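What follows is a single structure, written as C-alpha cells, with notes after it.
One chain of protein is taken out of this complex; the other chains stay put.
And now, chain A:
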Amino acid sequence: MNMKNIIIETKQLCKTYILGKTGLNVLKNIDLNIYEGDFTVIMGSSGSGKSTLLYSISSMDRPTSGIVNILGKDIMNMSEKELSKFRKMEVSFIFQSMNLLHDLTTLENITYIGYGTDTKEKINKKALSLLDQFGLLEEKDKYPSELSGGQQQRVAIGRALIGGSKIIFGDEPTGSLNSSTGKQVLDSLTQLNEQGQSIVMVTHDLKAATRATRLLYMADGHIYAELNLGTYTADKEKERKSIVYDFLKEQGW
C-alpha cells in the first residue's frame, strides 16, 4: 500500500479518436493513481497509447470518458479558461522538440511563462537563478536558434520550473538529444525529483527509464504492468538498468 498522496487519479479513462467512420480506442478504461514526489515513467511500444495517456493526465487533452483528477481537481468539467489557469499555476510540460518561443530570448522564454504566477521581480530573480543552475547564464540574451539542442532543452526545463508547478510532465525530453546532452537533462530532472518534484515522463530510452521511481508499461491502451524502483542513485545505475531491462523484456518490449 502506497502511503504517498495521490496527485493524479483516473477512473475508467477512455480516449477514442474518430478516423473516418470508425472509432479508434486508444485508451481503454484506465484506472491509475500517480503519487506525489514520484518520478513516474511511462513506457510502451509505439501505438500503445502512452502519449495519449500523458496528454489526458496533464490537462493538454480532454479524454472521451472517465474521470481525471489532477491535484484534486476534476479536469473533465473545467472550462477552457479554468484549464488555462490550471496549466499556468499547477502543471508544466517539457516537450521532445523543446518548443521554445522562437522570438523570445532564453531569459524571456522563462520569465514570460512565469509572469503572473508571482511578482515580476521574483520571477526575474528566479529565472536568472535557474539559468545559472543550468549553466546558461551567459546565453540569457540569445535566441533559441542560437542554442544547441541540449541548451534548448535545459531552457525548457527552466521554463517548466519557473512557475513552481507541482507536476512536471515530459514527453520524451531526451528523444532528440545526443547521449551526453541527454544525460545532462536527465540529471537535472533526477535532481529536481530528489528535491521533491513530482515528474511524469514518457520515454523510449532505457537510460531515461532507470531514473524512474515507478515504471508503468502500456500496451494496447491498457497499463499492463508496473515496476517500483525506489529512489535513483548513480552508483546503482547498472543494477537498475538490468532490473528495468528484465521487466521490459518480460512485457515483450
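Note that a contact is a pair of C-beta atoms (placed from the backbone, for glycine too) under 8 Å apart; a residue touches a chain by one contact, two chains touch by 3 or more; residues count from 1.
The rule is simple: contacts and distances are computed from a predicted model.
Hidden chain, UniProt protein name from the list "Protein translocase subunit SecD", "FtsX-like permease family protein", "Succinate dehydrogenase" or "Tripartite tricarboxylate transporter TctB family protein": "FtsX-like permease family protein". The hidden chain makes contact, of the residues A:I8, A:I113 or A:V200, with A:I113.
When the omitted chain is restored, the residue from A:Y55, A:F134 or A:Y217 that touches it is A:Y55. Listed residues A:E9, A:D38 or A:D171: the one in touch with the omitted chain is A:D171. Interface note for the absent chain: among A:Q96, A:Q153 or A:T203, the touching residue is A:Q96. In the full complex, chain A contacts the hidden chain through residues 51, 54-55, 60-61, 80-81, 84-89, 92-93, 95-97, 99-105, 108, 111-113, 115-116, 120, 124, 141, 143-145, 159, 163, 171.
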